[in-house]
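The structure follows.
The complex appears here without one of its protein chains, the remainder shown in place.
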Amino acid sequence: MPPVCTPLDSQGEVDTASLARLVEHLIQGGVHGLFALGSTSEVVYLTDDQRATALRTVIDTAGGRLPVLAGVIDTTTARVAAHARTAAELGADAVVATAPFYTRTHGKEIAGHFRRLRQDVDLPLFAYDIPVSVQSKLSSALVRELAEDGTLAGVKDSSGDEGGLRRLLVELGGRDGRAHGAAPRFSVLTGSELTVDAALLAGVDGVVPGLGNVDPAGYVRLYDAARAGDWAGAAQEQERLVELFAMVDVGPEADMGRSSSALGAFKHALRLLGVIDDGATAFPQIPLSAGSVAEVAQRLRDAGLAPVR
Amino acid sequence: MPPVCTPLDSQGEVDTASLARLVEHLIQGGVHGLFALGSTSEVVYLTDDQRATALRTVIDTAGGRLPVLAGVIDTTTARVAAHARTAAELGADAVVATAPFYTRTHGKEIAGHFRRLRQDVDLPLFAYDIPVSVQSKLSSALVRELAEDGTLAGVKDSSGDEGGLRRLLVELGGRDGRAHGAAPRFSVLTGSELTVDAALLAGVDGVVPGLGNVDPAGYVRLYDAARAGDWAGAAQEQERLVELFAMVDVGPEADMGRSSSALGAFKHALRLLGVIDDGATAFPQIPLSAGSVAEVAQRLRDAGLAPVR
Amino acid sequence: MPPVCTPLDSQGEVDTASLARLVEHLIQGGVHGLFALGSTSEVVYLTDDQRATALRTVIDTAGGRLPVLAGVIDTTTARVAAHARTAAELGADAVVATAPFYTRTHGKEIAGHFRRLRQDVDLPLFAYDIPVSVQSKLSSALVRELAEDGTLAGVKDSSGDEGGLRRLLVELGGRDGRAHGAAPRFSVLTGSELTVDAALLAGVDGVVPGLGNVDPAGYVRLYDAARAGDWAGAAQEQERLVELFAMVDVGPEADMGRSSSALGAFKHALRLLGVIDDGATAFPQIPLSAGSVAEVAQRLRDAGLAPVR
Partner (left out) sequence: MPPVCTPLDSQGEVDTASLARLVEHLIQGGVHGLFALGSTSEVVYLTDDQRATALRTVIDTAGGRLPVLAGVIDTTTARVAAHARTAAELGADAVVATAPFYTRTHGKEIAGHFRRLRQDVDLPLFAYDIPVSVQSKLSSALVRELAEDGTLAGVKDSSGDEGGLRRLLVELGGRDGRAHGAAPRFSVLTGSELTVDAALLAGVDGVVPGLGNVDPAGYVRLYDAARAGDWAGAAQEQERLVELFAMVDVGPEADMGRSSSALGAFKHALRLLGVIDDGATAFPQIPLSAGSVAEVAQRLRDAGLAPVR
C-alpha cells in the first residue's frame, strides 16, 4: 500500500497527468491499496488546493479498483478535521492522522485528538506514528485503548521502533490471533522500506514503503512470498530492495536535507522509468545534481529496473 | 511586545470582544508592539478562518497605535506564504515565520524558504527561532547572512540558547554598535520570560514574553529600568515576574502537556483579572482543574495583581 | 550469547557463587557464548575490582566450554584500554567497546579510538553500538571501514535501528554472502530481545538478549528454529519471549528508572527460578517492590517457567 508520490511540474504545481500514470504504475505493479497525501507525498509542502488536486487525481484514477487512504496532516485537531472533511467529500476510503505537532502535547491530549477526529468524520481513522516528524511516540497502551474502543481502524507505524511494534502486535493477539480473514478489525501497517520481511513475519497486516513507488512489483513479490511462508524468498527480495533503497543517499548531506535527497531520488527514478515527467521536489527542497541523478539511474539498473530515458 | 493570547468562547471560537479587551489591557500596560498569531496565541490550534478573525481583531483594536506583527506559522514555504498574504491584506506591519517543520530540512533549504517568503510578500519578515517546535536551530551564520542581504528585518529568539543569542548580538555589532536610534536595521527579540533583564543587558531590541499578557506593566517597568541603566531595579522586577511565571506549573505533568498548563494559566489569569471572559484553551488541550485555577489566583495575589473574580 | 547478569549480595558485592550458578544455568540452556560486563551486567555500576571479580568468575566457570566476551566500558580510549588489558590478563576471548561517551565526539575520533584499542590489546575487538547510552550512532560506513581493515571482529548492535542494521548486513554481503562457515570473518550481533527472529532472517550471526539470562533455552530454541528455516516456529517462540519480556515494565516510571525496573526484573526472575540468591540491583538503582516481584513471578508462570521460591 505505497504512499503515492506527488509529481510536480516546473511551476511547482501538481502534475495530474503524471500522477495518474503513477497510480496506474502502482496498480499494474499489483499493490493492494494507495496512501495519498502521506509524508512521501510531500503533503506538508502542498497548499490545501494542491492537496485536494492530488487526492482527487488518485481517487479518480484508482476508480474503486483498490482502497485509497488519505493523509490529513496538520498541527492540531481543528485543522486536521478540516482536511478530513475534504478527504471524505473527495471519496477517500479512510483517513490517516498524526498526533498534534509543533505544540507540546500529552498522551491524554492525543487520545482526545483522535476521538474527536473519529466523531467529526465518518471514515475509518488510522493513527500515523511518526515521531521523527511530530516528536511524540504513540504508546502501545494508547494505541490499544483507541483500538479497543473503536476509535482507530489501524495504525501506520513509521516510528522505526521495531521492538515496540512487536510488543504491540503480540499485545493485539500475535500472529495466530491476527492471521484470520482478509479484513482484520484493527490493521497494523509499517512504514518501513528495509524490514518488510521482518514486519510480515511479526504479523503486520500491510506495508507502506515509499520505495514502493519505484518498484511496486518488487514489494508485491516480497509480500506474496511472505504470505506463502517463503521467508527465504521474501528476505532475498528484501535484500534487493535494500540495495535499491540506497538511492536515498545520493544528495550530499552538506548540500541538502534528507527529504530532498530521498524524495528527489524516488521522483527521478520514476522519471527515468518513464512514469512521471519531472523529478522535481517541492520548494524549498534542493534539486538533485546531474551526478546524483546518474547515481539513481545506476541503482535502478543494479536492481534490474532499466531506465527508459 | 507580547505575543497576544487568543481568548476562546465555550464553543472554541475566537472571542473577539475578549480579545479586543486584551489588546486594550496590553496597550494600557504600555507595551510597544503586539505579536498576534504566535505560539502563545495558540496559532497552530486555530483554523485559517479563526486565524484571520484573531488577527483582524488585534489590528482593528490596535488601530495604528502600535505595530502588529503577525505569525504565519505553517509547515513549509507555500503554506506559510498563503498565511503571509492574508496577513498583508489584513494590514499587519510585519510577518514572523519559522523554519520548515514536520519535514527534515537543511540550512540551505531554510535560507531559500525565507528568501522566497520575502519575495512573495511585501512586508518586513522576522525569523522565529523556536527549535522546541520545529526541531531545527537557526545558526547565527544563517541569521547574519539573511540580515545582511535584507531578507530578514529581525529574529525572534525562542531557542533558550542564551549563549548563542549573545554570540549573535556581538557578531551583529554588540551593544555599542546596536544602541543607536529607535529603529535598528535588524531587530533581535527574545521570547524569554525569565531572563529579560539579561537579554536587555546583552543588547536585544525587544522582548516577547507570553507572561506579558498577564502583567504587561511589569515587563514595561523592567524594560524601562533596563533602558535607564537601572540594572538592579530591572533584576528586581524580573525576579517578581519569575515568581509570577511559576503559574505555568499548575497542571500536573501526569495529566496534561506543557502547552495546556502554561497557556491555561495565562488565560485563567487574564480571566481572574477581568480582562477576558473564559480561561479555555483550544482543543485538545486539557482544561485546568479548579485547584489549579486557585493556584493561579494565588500567584497573582503574591505578585501584587489582585483578581477581580 | 547472553549478556551475563552480575548477581550482588546484600552488601552490594559480587556474589560469585550465584554468578557461577548463573553461568551454569546459561550453559545448560545451550547458549553458544557469554558476554560478561555488558550493560545488562551493570558494568557501569561496578568498581574496577568488582569488574575483575565478575569477569574472573565467568571465565573460570565457563572453563573453556564456550567463548567469553568481555565488555570494556569506559569513557575514552586510555580508560577503555586499561580495562581491555585486564580482560586479556583474565583470559577473555574478545573485548567489546563502545564509542567514547560523556564527551562530544566525532566519527574520525571514534575510528581512531577503535584502531588504538585494537593495537593496544591483542584480542578480537567488537564495537558496541548503543546510542541510548553513548549518544552517538556508529555509521555503517564506519563499521565497514573498520571491518575491512581488520580493526573490528564484529559489532554488537543495540541501537534499535533495525533498518540501519539491515542496510549494514546487505552491504556486508547479505544472507548469501554471509551464510557460510561457523566462524564469519566479521560477526554482526544484535542486542534485541524482541526481534531476534527478524534479525536472524536478516542474517545476523548471533543474538545477545538480556532476557536470555532468564530463559536461555527459549532463545536457543528460537535460534535453532531460525537456523533450520522454521520461521513460523521461530516467530512463535519469539512471541512467547515478547510476553515474558513485559516483566521489564514492573517498576512504575514515577518511582524508578528503566534500568532499575528491567534489571531488577531479570534478577528477581533468576532468584525466583532458584539460580541466584538475591534480586538486588546495584546502588543507586531502586529495588522492586513486593508487588512488582509478584508480577515478575506471574510473567514467569505465564511463559511456562515455574518459580521454585
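Here the chain labels run A, B and C in written order, and each chain numbers its own residues starting at 1.
Just so we're on the same page, contacts are C-beta pairs under 8 Å (C-beta built on N, C-alpha and C of every residue); 3 or more make two chains touch, one makes a residue touch a chain.
On a predicted model such as this, the values are computed, not experimentally measured, just so you know.
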item: Contacts of the hidden chain among displayed chains; value: B, C
item: Contacting the left-out chain in the complete assembly, out of C:Ser18, C:Thr53 or C:Thr77; value: C:Thr77
item: Of B:Ile27, B:Leu66, B:Ala217 or B:Ala235, the one touching the omitted chain in the full complex; value: B:Ala235
item: Touching the absent chain when the full complex is considered, from B:Asp9, B:Glu162 or B:Asp278; value: B:Glu162
item: Touching residue (missing chain; options B:Asp15, B:Glu42 or B:Glu193); value: B:Glu193
item: Interface with the undisplayed chain - residues on chain C; value: 12, 39, 44-47, 50, 73, 75-79, 82, 100-106, 108-110, 112-113, 116, 132-135, 255-260, 282-286
item: Contact set of chain B toward the excluded chain (per top definition); value: 160-163, 166-167, 170, 174-176, 192-195, 197-199, 201-203, 229, 231-232, 235-236, 238-239, 242-243, 245-246
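One rule holds for everything that comes next: only the chains that are shown with their structure count from here on.
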item: Arrangement of touching chains [line / ring / star / complete / other]; value: line
item: Equivalent-chain rotation between chain C and chain A, CA atoms, steps of 5 degrees; value: 180
item: Length of the line joining the C-alpha centres of chain A and chain C, rounded to whole Å; value: 34
item: Rounded Å distance between chain B and chain C, as computed from the means of their C-alpha atoms; value: 49
item: Two or more partner chains touched - positions in chain B; value: none
